[in-house]
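For this depiction, one protein chain was excluded, whereas all remaining protein chains were kept in their positions.
Going by the order they are written in, the chains are A and B; count residues from 1 in each one.
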Amino acid sequence: MRTIIFTCKRTIFLIPTLLGIVVLVFFISHIIPADPAALVAGPFADQKQIEEIRRMYGFDRPFYEQLWMYLIQLIRGDLGESLYTRRPVAWEIKSRFPATLELAFVSLFFSVLLGIPIGILTAVRRNQWIDHLFRGITIAGLAIAAFWLGIMLQLFLGYKLDLLPIAGRISGKPPASVTGLYLLDSILTLNWGAFLSSFKHIILPAATLTFTAFATLVRFTRAGVLNALTSDYVRYERSMGLSRELLIYKYILRNSLTATVSQIGLLFGLLLAGSVVVERVFSWPGLGSFAVESILMMDYKAVLAVALWSGFAYTIGNLLVDIALALIDPREITR
Amino acid sequence: MLNLLEVINLSVQFDTYQGMVEAVDEANLTIKKGEVVGLVGESGCGKTTMARAILNVIPSPPGKISKGQVFFQGRNILLMEEKELNLSIRGKAITLIPQDPLGSFNPLFSIGTQIKDIARQKLISQSEPKRLGNHKEEMKQKILMMLNKVKLPTPETFLTRYPHELSGGQRQRVMIAMALLTDPLLVIADEPTTFLDVTVQAQILEILQHLVREEHVSVLYITHNLAVASKISDRIVVMYAGQIVESASTDSFFAHPAHPYTRKLLECLPSQAREIKGIPGNVPSLINPPKGCRFVSRCDRAQSECFQKRPLQEEIASDHWIHCYHPILKNEE
Partner (left out) sequence: MTTYKIIFREFLNDRLAVMGLGIILILLLTALFAPFLAPDRSAIYDINPQKKLKAPSWEHPFGTDHMGRDILSRVIFGTRITIIIAIIAVGSALTIGVPIGLIAGYYENWLSGFLMRISDIFLSFPQFVLAMALAVVLGPNIKNAILALSITYWPWFSRIVYAETLFVKHSTFIEATEALGANKFRIMAFHILPNILSPIIVRSTIGMGYTILTAAALGFLGVGAQPPTPEWGLAISEAREYLPGAWWYATFPGMAIFVVVMAFNMFGDGLRDVLDPRLRISGK
């Protein structure tokens, strides 16, 4: 019950944050540029067109009027038109988001699958060879540029060894669209060929993102477990003869989870950010590559729309993480 | 009569950045069945370390038990395997009431879950896990009964609460209940009232005294407060800088404290008759401690042999033992 109240409270608090994000993006798009009209018009417009755009979009009005207009537009779902595809930006975002989401989820899944157990292992076997091995691997993971790793993987696993495809989401027809996530859709429609192909295509980009992301998960899980292992309550539990297995799997796991779960929120942000460059490298048709194409076209309206959307997604993701944290740690609710 | 607990020549060391800390040096301690022994000493003198050594829960990378034996019911439990220790000794035959009730509870789980886990471990050690089902209700009743005994009204409501929702006194009462739940033979109470308010301290002490008499358990009561120790103990053992210095029945102890440190300690207790006195000097560092008796630097009776070798145990009166070359004897007063 308390958790439900907590969730409602947090969700309401979300609104000022989202508003803040909108204001910030507005600021960047309308206030910062020397001539917003020229930017919207694009590099191919002439002076007359720029003037017209200035009037049409209201760039000559006072800024609070502009902010109001911007808000109204957003509520109506109007994010402008893409210079690159000539389609509404909102439509582009909607159709491309599932691809990015799928990549992010698969990477998140593997990061958690690998990160948490390795974190626990290295904590329990602290300072032994396996701890040092993974310390090296995680340091490497945090230091590698995602786009470079992607290119290297393409070169060696794709070209030289020809094991995995290096571009796109699928070879052949995509499965019938239910959620937009190919892996899920192909399972739901029992299309095993599509599943296999999507899976092969997602491996390299997901591996790239996972390698750079799971490192931080390992480190924080390790710290959380170590912290729990040396805590007073574990000492008491040991003194009272609770068996090691019970201790680790029931108690310590939950205690170390708080540090880990809060990292997952951060991780989601890293994955969203990383997907920009990784999508470009692997020609993955998601939001990231759309942003890059828009940058190349100087279509800044589209870029800002993507930024806005990322801000929303990241904030909502973090809200979900906070709720999960409250479920794990009852003290969070009173905080 | 066979002693319940016999600690023989126990030494514990900790390896730190600054050097090897000799936390406990050749300590000897015995506890009989049904006896309450008060282990008294300043903070940092090694009392808690000794308690942990008895249960063999000294954290092993920095620390280790370098010497000594701990006989419990005639068996050296330091040689026991972890599994057996967990099964029969820890939380079963020997239980612990820790110093810090807040820190010793796991903050993420309800009180009920934690109590049940301890009770269940005892059941597992007694019967096969498969037949636990029959005992579940019995277990619950026993837990509630125990919570009643420590004077927690409406014990059912406590089971669903979380540690941070209880007061300090309530938490410590639950700790006491947990320590007695499994019908232990020896309870190690490590400064159970230190973290509590003074008013609550008295209540907890009373509950403890009552239950100890009722359940006939032996207790190792660790404290820095001589007054409290005198109220609850049958014997008093004094520890200084990792060494046991004096050990006697409570009556004999207060009738005639013989070790210079003990004397000074008693003089430190505030009294209306005298000004407040302290003991000049400081506790010696436990890294590279003095070779002989560790109280030398502050003792006004110290002579050359005190610096060379630690004095062996000597019985200076009936059931009154001391480690000193120059104890303050009756005829000196």
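In this section, a residue touches a chain if its C-beta (ideal position, glycine included) is under 8 Å from a C-beta of that chain, and two chains touch if they have at least 3 such contacts.
Remember, predicted model here, so these are calculated numbers, not experimental data.
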Contact with the hidden chain (one of A:45, A:67, A:151 or A:187): A:151
Residue of A:8, A:24, A:56 or A:163 in touch with the missing chain, whole complex considered: A:24
Contact residue for the chain not shown (choose from A:4, A:32 or A:75): A:32
Touch list for chain A against the chain that is not drawn: 16-17, 20-21, 23-25, 28-29, 32-33, 39, 123, 126-127, 135, 139-140, 142-148, 151-152, 154-155, 159-160, 219-220, 222-223, 226-227, 269-270, 272-274, 276-277, 280-281, 291-292, 295-296, 298, 300, 303-304, 306-307, 310-311, 314-315, 318
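Definition applied: only the chains that are shown with their structure count from here on.
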Contact footprint of chain A on chain B as seen in their complex: 52, 55, 57, 59, 82-83, 85-87, 89-92, 95-96, 98, 100, 103-109, 117-118, 121, 162, 164, 178
Chain A - residues contacting chain B, complex: 230-244, 246, 250-251, 254-255, 258, 328-331, 334
